[in-house]
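Every protein chain of the complex appears in place save one, which is left out.
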Amino acid sequence: MQWISNLTNLTIHIGNTSFENPIWVASGTFGYGTEAPELVDVNQLGAIVTKSITRQPREGNPPPRIVETASGMINSIGLANIGVEKYIKKLLPIYEGLSTKIIMNIAGTDIQEYVEIMEMVESVSSAIAGYEINISCPNVKKGGMEFGVDCEMTAKLTETLRGITERLLIMKLSPNVSDIVSIGLSAENAGADAVSAINTVVGMSINAKTGMSDIFTTYGGLSGPAIKPIGLVAVHKLYQQLTIPIIGIGGIVSGEDAVEYMLAGATAVQVGTANFRDPGISENIIDSLKNILNESNRKVAADLIGTVQTH
Amino acid sequence: MQWISNLTNLTIHIGNTSFENPIWVASGTFGYGTEAPELVDVNQLGAIVTKSITRQPREGNPPPRIVETASGMINSIGLANIGVEKYIKKLLPIYEGLSTKIIMNIAGTDIQEYVEIMEMVESVSSAIAGYEINISCPNVKKGGMEFGVDCEMTAKLTETLRGITERLLIMKLSPNVSDIVSIGLSAENAGADAVSAINTVVGMSINAKTGMSDIFTTYGGLSGPAIKPIGLVAVHKLYQQLTIPIIGIGGIVSGEDAVEYMLAGATAVQVGTANFRDPGISENIIDSLKNILNESNRKVAADLIGTVQTH
Amino acid sequence: MIIERARIKSNRPLAHEIWEMQFEAPNIAREYMGSGQFINILTVDDWNHPLRRPMSIASSEDGFVSIIYKIFGNMTRELTQKKSGETLDLLGPLGNIFSKWDNGSYPILIGGGVGLAPILNLKKACDDNKIEYTMIIGARSGNEHFISHEPEKNIYLTTDDGSMGEKGTVMVPLQRLVEINKNAFIFACGPEPMLRAVKEFAINNDIQAQLSVESYMGCGIGFCQGCVIQRKISKIQTHSYHEKYSLVCMDGPIYNAMDIKFD
Partner (left out) sequence: MIIERARIKSNRPLAHEIWEMQFEAPNIAREYMGSGQFINILTVDDWNHPLRRPMSIASSEDGFVSIIYKIFGNMTRELTQKKSGETLDLLGPLGNIFSKWDNGSYPILIGGGVGLAPILNLKKACDDNKIEYTMIIGARSGNEHFISHEPEKNIYLTTDDGSMGEKGTVMVPLQRLVEINKNAFIFACGPEPMLRAVKEFAINNDIQAQLSVESYMGCGIGFCQGCVIQRKISKIQTHSYHEKYSLVCMDGPIYNAMDIKFD
C-alpha cells in the first residue's frame, strides 16, 4: 500500500521556516556535514546543525577527549573548529548546493564574540537557514557556560543577536541548571525563535585500574541513550511554559525515541551520539517515523507535538 | 595466599563513627533491611540506610511507579513508608540486634517535620548510628525539594537538626541543581558530619506506542549505571571544596565502581538500584573491593579517597 | 526465596510469539508453594537492562520449573535466543498462591494470552487432586493457542476473530457456564481488560473470584515499593501505609476480585 505512505506529512515549521522533516543532526556530532558523503545522503535530513564555530579557529582540548560510559559517552572536545572565516569561505558555498537546511551553531566566550561571528556571516549572502547559539558547552572554560546558567545573560545575548539577524535564532539550553524553564523563558522573551534542549550533561569517568581520569579535562559532557530521560523532562517542562517551538535532543537513536520527544513537546529533534555509530541512522529514523505514523491514526508528524498523555 | 587478604583494611571513619567497610546500601533500595534475610547477610554491610521516614505513614504515589530506561530506571515511589512511630516501635528493636550500622533516612515537607521525627527518635534509646537527611527527593510535591536546591534552607535545616542530635548527621544532596558544591558547603558550615551525593536525577519516560507517560507522576528519579558519570562529578567537585567526608551514590554495581567513587573523593559509597537485581550484590562488591586492594599496592581502602589522578 | 543459577532444559515456541522455557532449578522447585507463584528472571548479564523480568511458574515438578512467555519487548525477545544447556539467574519462588480451589466449589479457570501460565499450573493441581473444573482460554487469534478446544473435556477456547474455538472473549462461555454451575469459583489470569471484565462479572453475579494481576516490578522482593496495585477499601486513613496500595510482589500477585481496584 505504497500510497498510504504518501499520506504521511513530516513537515514542521519553526518561525517562518519550514523543514521537510523533524529529524536533524546535532552540532558536533556530524562535523560540517561534508565528511562522509559515501555514507549518508545529507539532503534527506531535516537539517544539519554544524559544529560550533568560534571567531578564531580552535585546536580544542588535549586528548583523551572521549570515553564510553553505560549507554552513553563523555566528550571533551573543547570546541575544536575551523573558525568563522574559513566557515564562510569554504563551507557556505558548499551549503548553497544542498537542499537540506543548514543551521549554523555558534559559540563564544563573551557576547562580543557571538556578535562578531554572526555579523560576519550576515554580511555575506548564504543559504543558511538560521543559527543555533551554544550557550551551554560544558567543556570549555568560559565556553559560554556562564550564559547557559544565568537568565539575565541569556536574555541579553538573545536580544543582541536578535538585533543582528532575521534568520532563525535558536538558543541551545544546558541541562546542568536548577531551572531550565526560566532560562528558556528568558530566551523566548528576548526574541528567540526556538530553543533546543539539551546539550550534554556534565559527567566524569575514572579508570579504576590506573586511577586516572579518563578525560583530559576531568569533566566532560555525557550524551547518548543514558540521558534520554533527562532530555525528555527538559522538553516536557519547556513545552508547558514556552510558546516558541522546542527542539529535542538527547539519546535519540530510533524512530520511537523521536516520537517520544515529539509527544513530550518537541517540534523537531536532533540526533547526536548515534551518528558516531551509524552515520546514516537519521535516514533510518525518518523512515521509522513514517512507518510509526502510518501505523497510527495520525499521519501528520506535527500532530504529535506535546500530546503525551499524563496520568 | 590467604594471609594477604587479611592485610586489607576496609575500615573508614565519619565523624567519630567507624564503619567496617565503605559499602552501604542506599535509602529506598533496601527496604528497612529486614525484607530478605534469606538472600543477604546484612551484617556484612558497612551500613544500611533505611527507606526515607516521614512523620506520618505514607501510601506513596499511584502506579505506575517504575520503568526501566537505558542502563537505568526511573522511580516515583512518593516516599511510601511506615512513618516514624512504627519505625521506632517495630524497627529500632530489630536494629539493636544487628552488628551493621543503621543510618536512618528522614524526609519532610518543612523543617518542623524533620525536627519532630528526629526528636522522637532521639527521645528513645536506640542503636542507630546516625541520620541521612533527604532534602532532595524529586517525586513528592513539596517533598523536601525546596531544601535541596536552596543554600539558605539547607543551612537552616542542617543547623536545626545539628542542635538535636550528636549522632552522625549526613545531608543527602540533589544533582538537579546548578551548583551542588554551594549546597554542600552550606551543609558543612551548618554542622553536618558528611554529605551524600547523589539522589536521583529528574527523568521522564514515554511509551511511544501508547503515547502515555510511563510514570504516574510524569517525572521521576533516574538511577542506575546511566547516572554514574553524574554522581562521580558531584563527588569529585564536593571533594575539592569540602572538608567533611562525602558518601558517593549513583550507579554503583561493582567493586570497580566503588573504587572509582573513592578515587573521586568518596569516603564510603551506597549501592542503590543494583540491589533490586541482586540483593546480595553489596557482599560481592565488598569482596571485589578487597581483591582490588590486594592486587594493588594500597591495602587500605581509605587510602584511595580522593586520589584520582587528573591530567 | 532463593537465587539460583538454573540450567535451561528446553526453550521452544508453542504458538505465535509464545514460548515455553524449562529450567532445572531444584532449589526453587523445592520451595515452590503452589499455582500463582512467579520467578524473577535476569535475562542479560550486562547492566543495560538493570531489572529482572517476572514470569509466572507454569509448572514445577521433580526439580524443574517452567514458564510460558510472550515476546513483548527486548528481554522476552532475548529469552527466545537462549539455548538449552545455558544457564540463567532466577530469583524465586515469589508471591502468593491461588487458594480454595479445593474447597468443594466448582473451579472455572480462565486464562487470557500468556496469562494462562499460572492457570495451566492450577489445572494440573486440579487434575492431580481429581477436582472437576472448567477451563476457558482466550486469545486474539487461533495462532496464539497451543491447546485444543475440547468442550467434551470442559476446555473451551475463544478467539476475538473466531478463527478457533468460540468467537468472542472468555466472557461468552463464562456467562453460560456460570448459569450451569451455581457453585462456581473463578480463577483468572490475563491482560487487564479481561481481568476487569471478569471482576465486574463476578461481583455482579456474586461469584467468588481470584485474579492474578501484573504490575511493573523493580525487585520482586519488597525492596523498591514499585509494584503496587490499589486496594478497594471503603475507608482509608489519611495516614496509612499499604492500606490503599498493596505490593503485588509480596501480597500478590493473587487477589480476591473484591479486594482490588483497577483505576
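In order of appearance the chains are A, B and C, and numbering begins at 1 in each one.
Just so we're on the same page, a residue touches a chain if its C-beta (ideal position, glycine included) is under 8 Å from a C-beta of that chain, and two chains touch if they have at least 3 such contacts.
Just so it is clear, the model here is predicted, and its values are computed rather than measured.
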In the full complex, displayed partners of the excluded chain
A, B, C
Which of A:E68, A:E96, A:D110 or A:E152 sits in contact with the chain that's absent?
A:E68
Chain B residues that touch the omitted chain in the full complex:
70-71
Where chain C meets the left-out chain, the residues are 46-48, 74
If the missing chain were put back, which residues of chain A would it touch?
28-31, 35-36, 38-39, 51, 56-60, 62-68, 70-73, 75, 77, 80-83, 86, 224-225, 253, 273-280
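Just so we're on the same page, only the chains that are shown with their structure count from here on.
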Relative to chain A, which chain's C-alpha centre is the most remote?
C
Central subunit by CA centre of mass proxy
B
Rounded Å distance, chain A centre to chain C centre (Cα mean)
46
Flagged in chain C as touching 2+ other chains are 47-48
Would you please write down the residue numbers of chain A that are in contact with two or more other chains?
70-71
